[in-house]
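Here's the structure we're looking at; comments come further down.
One chain of protein is taken out of this complex; the other chains stay put.
In order of appearance the chains are A, B and C, and numbering begins at 1 in each one.
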């Protein structure tokens, strides 16, 4: 259930609403817009008596029931789109969910300091505004390269320092959340962990924005419910990343489901990110799908780019080389303008400039 | 195997190559570009001896083996993109596969003369260049509306006369091919008949362009092999229409697989059409996916539009109303320009103008 | 809607019910049990007035509405399981849907007279009661072996004559139905044609039992609706064959969905056949899945067996060799007995005995 406050409500009216909600054993969650405020009521059961009492309080415009299984993630609960501010503390804030579309780029894994710094500079030169790179890598086989762990995080931080770009990196287990959150500007939950609920709660409490990838066989509703775990743990800054679902088609690694962009934006207020690299598994399909994602209304892209895709320790087949990535960026900008948006620009001069 | 002729080859050199191919029990298929020609060799087995003999003939630049299971449909066989000319005999030729992107529009079914003519005029006014409408409807249940049959074809012809726009309509069984081909400018094969091989051969011999929809569980390779049936039956003008595949996701009717646009264009020379209406099953997702399809490189769109979606006898939930369709067209044009193309314009003034 | 007649009703009461149904523009379909009769009412709309009038007629026990989209195929409409008698005219009747489980066996394609007769004798010797073999073969590529056509049908008839076993074979297009129905005892509709509705109507009117394979991406409801097309065309003898659906798994050719056995038998009165050969695509998985199918309650199995699987023109990888097939039969019988059934025995001595 949500309580919509009247335009021009008084602060003490709002406080009274919250107090009443808590007095009957429920919890309140406040969302503020320019002149209005919405109070989400969490808990069960919410009786008609509670609803009627709230409707009668001063400053309350109306009280609505949210019938969807996800509450905090729903548009009904939070009608304005969420805009996430990444890394304000580094003086390099990037906004995701606004007019400008953010391109995150970098190699699948952090493989070495020199290699990653080279990739980071190339990504920045081409116009990326966030750096991606895996320090903890979930691998299908235990015998494959599983990341540099904390050493990888340190390299990511170094790259941030050099380029001025915030970093996004994956965390795989609750015990690693404090460590990864010390370094990362955005915490990434991978597709395989998309229903690892205790991890979702751990990142939700870590104080950093979270990017939640869709599981390979996850429905839209399950995805929003997974986001609900993060939101309900205290993190309002969740972005949802479509990275391809698993189907019978074998010519592509996954089937990138771009219909999630308009669908999720209809059902939810959370920003949507598209990963055309995992979504297709083939570098030569990435540019077309990146352009399509922008046209469909995506708020951000996350693209794998490697200085030498042939030598990548993971995901080389789906990584763009730097020249192809640099060529793609202005084409993305043209499509963004065609749909009334733009591609975000790197916020401040980097140390390397 | 394909034989690539030298630039500036002589016609009798080409004839000699064809004659040699036929003399060893194989068949030849000629594709001509501005200054070159390619001869496809069909049949098995093609021995090394045959290959060496052809390589030694005058005018031959090189001989290449096509290892894919589809031959006529492959890029190796036919490196230049196919551009299909629709309805030249009606003085209203439309080209599919060139720079300009064609938008086909109209209701799912032809329900009545007045209703379809209204839809046709609305589609034309908004800028569509082909009319769609089903006269023979495959329906999941035998108790549902199955189309007006020949009466529907006559209404389609009337709408063509009034608007000057060519028509595309479905044919469901070989026995109906001559009838439907008398009326239609493009013969449509539906998803459920995408591996109805005798129907594919019948439409391939009918002398009209063919639009082949992808089956709900059809791989890219199977789709190209189905196209191969049409091509091998004598029809060079095949366009491939992605209309969504079936996955576990239930929030959308199907999962529209836009990665087929760049994939098919890499593997094949045939134009690719996107159907965002069946691809999503929800009218409010159609505009975003239509824009995305254009950005991904689609050669045409086929969009369901109905004067009154609420009253449609079939597929109302996924049909745009005329105002939404009219609003979408200039947005498609902007995205088309952003990727270096345009939306095709109706070729001649219609009787209604 | 269905009309249940009272036990011991009079024939003229039944006639009056049918007459009333037809008098209001609807159609009647009669199903008789030992002492009862059920009249299905087909057409729309069926008003409450009609229902009340029928309830008031002599001999009528009750009138029920069937809410499912399929009517004739539903258990509500026809509570007793259907038992199909195959080939009574050949003096070698086989019953499908009763206590005894029927095993159909033979090669994927009829490749030659000698080869097929050998396979037929081997199948019979091992205990099969129906022969399978394709004369018309749907092939993914136009360049593959597509069957011997009428010559294949003649070989099938010869094998029936020699072994005394009825034959099942596929028909691919309406124009071939009269020809195939002259030879076949059961008409098979393949997975790719499972929603080729005009073919379903043609076989429904051909006067022979029909085996309808499930499409690769067909839901249970769509399958029963496809059966409804055959039933509504006049054929009461439809059996449903599960042959595997298409999923992301690549270690098997398809995913054999055995849950369709109990599900279909709950929803419908039609017999269920399992095809473990196409269902797995691997000969070494066939025996286990055949045993499982019997335990799950299947009414029949259709198994590919080839005298020399390595040399088969199609589907060799999934064909059992004769020795493995012969070894499997008594094991099937033990499982059948464990679930209170048996494996059907060949009905009469064959000419070869």
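One rule holds for everything that comes next: a contact is a pair of C-beta atoms (placed from the backbone, for glycine too) under 8 Å apart; a residue touches a chain by one contact, two chains touch by 3 or more.
Values in this document were obtained by computation on a predicted structure and should not be read as measured data.
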Candidates C:39, C:189, C:256 or C:320 - the one touching the absent chain: C:256
Of C:20, C:69, C:139 or C:331, the residue in touch with the unshown chain: C:331
Residues of chain A in contact with the chain not shown: 44, 69-71, 138-143, 172-175, 192-193, 195-199, 215-217, 222, 225, 228-229, 232, 245-246
Contact set of chain C toward the excluded chain (per top definition): 217, 219-221, 245, 247-252, 255-259, 261-263, 266, 279-280, 282, 284-285, 287-289, 291-297, 331, 334-335, 337-339
Touching residues on chain B - with respect to the absent chain: 246-248, 250
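Definition applied: only the chains that are shown with their structure count from here on.
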Interface residue identity across copies chain A, chain B - same or different by half: same
Geometric centre: closest chain by C-alpha means: B
Mean-CA-position distance for chain C and chain A (Å): 51
Where chain A and chain B are represented by their mean Cα positions, the distance between them in whole Å: 38
For chain C, residues that touch 2 or more chains besides their own: 246
